[in-house]
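Excluded from the complex is one protein chain; the other protein chains are retained at their positions.
Chains here go by letter, A, B and C, matching the order in which they are written, and residues are numbered from 1 within each.
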Amino acid sequence: MKKYSGFSLFSNALSYHENWQKIWRSPKPKSDYDVIVVGGGGHGLATAYYLAKVHGIRNVAVIEKGYLGGGNTARNTTIIRSNYLWDEAAQLYELALKLWEGLSQELNYNVMFSQRGVLNLGHNLQDMRDIERRVNANRLNGIDGEVVTPERIKEIAPLINISPDCRYPILGASWQPRGGTARHDAVAWGYARGADALGVDMIQQTEVTGIRRQNGAVLGVETTAGFIGARKVACVTAGNSGVVAAMAGLRLPVESRPLQALVSEPVKPCLDTVVMSNAVHGYVSQSDKGDLVIGAGVDGYNGYGQRGSFHVIEHTLQAICELFPAFSRIRMNRQWGGVVDTCPDACPIISKTSVGGLYFNCGWGTGGFKATPASGFVFADTVANDHPHPLAAAFDVDRFNTGALIDEHGAAGVAH
Amino acid sequence: MLLIHCPHCREDREEEEFSYGGEAHIVRPLAPESLTDEAWGDYLFFRKNPRGIHHEMWYHGTGCRRYFYATRNTLTYAILETYCVGEKPLVSASIVSTAL
Amino acid sequence: MSHKIALETPLMHAYGQFSHQQYRANSEVTRGELGFCVVIKELPLCSQLNIRGDAACQNFTSGIQQVLGIELPTEPGCWHFSAEHSLYWLGPDEWLLVSQGPSPDLEAKLRAALSGHISLVDVAGGQSILNLRGAAPALAILLKKSSVYDFGGWSDAVDGRGRCAQTTFAKASAVVANRPDGSFDLVVRRSLADYIGRWILDAGREFGCRIEG
Partner (left out) sequence: MTKTSQINRLSAHVCASARTDTSVIINFTYNGRALQGVAGDTLASALLANGVNVVGRSFKYGRPRGIVGHGAEEPNAIMQIGSGAATVPNLKATQVELYEGLESASVNGWPSVDFDLMSIAGWFSRLMPPGFYYKTFMYPAKLWMTYEHFIRKAAGLGRSPVEEDPDCYDKLNQHADVLVIGAGPAGLMAALEAAYAGARVIIVDEQAEFGGSLLASTQRIDGQTAAAWVDDTVAQLRTFSNLQMLPRSTAFGYYDHNFVGILERRSDHLGLCASAGSRQRMHRVRAKRVVLATGAFERPLVFSHNDIPGVMQASSVSTYVNRYGVAPGNQMLLFTCNDSAYQTALDWHRSGRTVVAIVDSRSTPNGEIMAAVAEQGIEVMLGHAVIEARGSKRVKSALVAPINAQGSRLVGAVTRIACDLIACSGGWSPAIHLSSHTGAKPQWDAAIVGFRPGSSLQQERSAGSCRGTYRLSDCLTEGADVGAQAAQLAGFGDAKRLFALPHIEEYGEHPQQALFLVPHTKRSSRAPSQFVDMQLDVTAGSIAIAVAEGFDSIEHVKRYTALGFGTDQGKLGNINGMAILAAALDQDIANVGTTIFRPAYTPTTFGAIAGRDIGGLFDPERHTAAHHWHVRQGAVFEDVGQWKRPWYFPRSTASGSVETIRAAVDRECLAVRNSVGILDASTLGKIDIQGPDAAEFVTRMYTNSYLKLAAGKCRYGVMLKEDGMIFDDGVCACLGDNHYLMFTTTGGAAGVLAWLELWQQTEWPELQVYFTSVTDHWSTATISGPNARRVLAKVCDDIDLDKNAFGFMDWRDCTVAGVGARVFRISFTGELSYEINVPAHYGRHVWETLMAAGEEFDITPYGTESMHVLRAEKGFIIVGQDTDGSMTPADMNMDWVVGRNKVFSFIGKRSLYRSDALRADRKQLVGLKTLRRSEILPEGAQIVFDPQQSIPMSMQGHVTSSYYSANLGHSIALAVIKGGLSRMGQVVHCPLADGRTLAAEIVSSVFYDPKGVRQHVA
């Protein structure tokens, strides 16, 4: 792999950029592989990368029905944080955050990981109790975070409205300075380039249509390009996980829902952090291009259409205008939707299955992007050793039978 | 943005009046205590979640307060029918696939 | 020991409140001297019963008819009324009965007349009825601002019967019914009456809008 640098940029400029190396080969699929990763999104590409890099398993193919990084990787609002409540989740997301902090150098590809901090706002007394509880847990887990006052919030995000007179005044927030955003496409491309350089085959525009099994173990996958053999099949297909699981006669405790987002027209820098509010349902950050990147809540119904309902967008922008009254005159440039696979406890499934050599990594719901490096890291380890990585053990699908759920929905609204 | 025909109000109504009730026709086991953890977990959490024809439940909360069923394509969002509790759907995945 | 009993409807404190803005080119209507195109009138307290029962059951429907002198609306989205009673269709087995003036023995009369699986619940304290009247097109526009329902698709109310729908109103809900005089009645939850009053004043600002008792 030819290294990227200011120098390589300069030398390529001299030759009118006509001699850049292809970012990845586009090989014809081999007849069989040690591992086939189904799904060429960020998590799948990261899985392939760490299989090759950490475990030396290089006879690997990533099979993607569309183009690499074209699913939720291309559709999310790129927020990165690790301030989760429960130990199991917090440790997983914190591993991700640590990997993010060195990812551009690891991949020699600038993923523009921008640690401008994340605010999670509280609007009522129970919000604040939950924030205290979460931040204390984070601190004792070695994760940065503090509870901040409205005045401090105003310093961090000067255009925010901390007036006590509005319908749901801001009472405080949790603040994780190490959180931030990254350039989503670059993450997929960087992992793909890195994996390709280690010998992983990127098979695009090829759809897996079946999972061939024998005596309870996988033999490979049927695809639109024919059968491809594999000793192990690792499925990382997010919203389509239920569909792929069905190919192996499995059901999952996931439901696929539309999740919508939107961007404004680009404006000069006016928001230098990520602001999230669960209570009023909206989150916003500003990209390096200047767009306000805004995320909505999950739509109420199952849907694979990569479209949601407009009233969800309306509600989200009401929340944004509540938090930032000055943004009311800014305009929405583009809106879109993704398909998120939601679990009952809002935590992922990283798991072996009842089928030998078949593994699933799914159920990330609305929170997958931030976990990309750790998801790939622990899943690669689980696949390589056919045994859950210590940080993945708690996310076995069996928890839905034993009842050992990890409820990251946070505390329910206070009663009485 | 869905427009849903309420079989009780006998009108097309806006999605904002309804809330989604999840997969339809999941029958609660008669003797839960006799089930294994797996069987009970399956009833609690595991769903068909199909990409295509889906029989699902809706609640007309801002309307007649009745639950009813809909057969909806989860890819195109087209609602093929709505029907009352106790009724059977006329459209099923197999019918549609053979129709294609 | 005796007490002077003070009654209070939910919007009483807001009578006389109004919204009014100087005319602008982008308002649909020009207002007369009065300056108010829409008037919200909170109707005086009356008895309200929530009725549940089986519309297919003969002696249920006839029992209602016999006690109230009006036919139970079994057609979805309809309400029937006489000078004394109004019956609103709320659902396939649910109706709202509104009767003018206090009629404490009405529930007892109905219970006596109705047999089988029924439910009668006094909800008079929990709801308030607001009458919206106004000049066209102000009233129609106000309803379009406030609800996703297509009131424009309704046939006009005639004496004794009209259309009604339980639907969204602002971010709350209401039972909306049309009257023969072209005005509309809103049945709203008591706790939300303040909110809905404020909403209508705000949405009706460009027409001029007033709350009265």
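Here is the rule we use: contacts are C-beta pairs under 8 Å (C-beta built on N, C-alpha and C of every residue); 3 or more make two chains touch, one makes a residue touch a chain.
Just so you know, these numbers come straight off a predicted model, no measurement behind them.
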| message | Touch partners of the unshown chain, restricted to the chains that are shown, please. | response | A, B, C
| query | So which of A:M1, A:V54 or A:L140 would be touching the chain we can't see? | reply | A:L140
| Residue ranges of subunit A at the interface with the undisplayed chain | 4-6, 8-10, 12-13, 16-18, 20-26, 66-68, 70, 74, 87, 91, 102, 104-105, 108-116, 123-126, 129-137, 139-142, 146-147, 159, 161, 166-168, 183, 185-186, 189-190, 204-205, 264-270, 280, 286, 288-290, 305, 307, 309-310, 313-314, 317-318, 320-322, 325-336, 344, 399, 401-405, 407, 409-416
| task | Tell me where the left-out chain touches subunit C, residue by residue. | result | 1-3, 5-10, 13, 21-22, 24-27, 45, 50, 52, 93, 117-127, 141, 144-145, 147-150, 152-153, 170-172, 189-192, 194-195, 198-199, 202-203, 205-206
| field | Positions on subunit B contacted by the hidden chain, ascending | value | 1-3, 14, 19, 21, 27-28, 31-33, 35, 37, 40-41, 44, 57, 59, 61, 65-67, 76-79, 85-86
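Keep this in mind: only the chains that are shown with their structure count from here on.
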| Taking each chain's centre as its mean C-alpha position, how far apart are subunit B and subunit C in Å? | 33
| request: Would you kindly tell me how far, in whole Å, the mean C-alpha position of subunit B lies from that of subunit A? | output: 29
| field | Of all residues in subunit B, the ones touching two or more other chains | value | 16
| field | For subunit C, residues contacting two or more additional chains | value | none
| said: Residue numbers of subunit B touching subunit A in their complex, please. | reply: 1-2, 15-16, 19-20, 22, 37-38, 40-42, 44-51, 54, 56, 72, 74-77
| What residues on subunit B touch subunit C, complex-wise? | 8-11, 13-14, 16-17, 62-66
| said: With touch defined as at the start, can you tell me which subunit A residues reach subunit B in the complex? | reply: 240, 242-243, 246, 251-256, 300-305, 307, 309-311, 344, 400-403
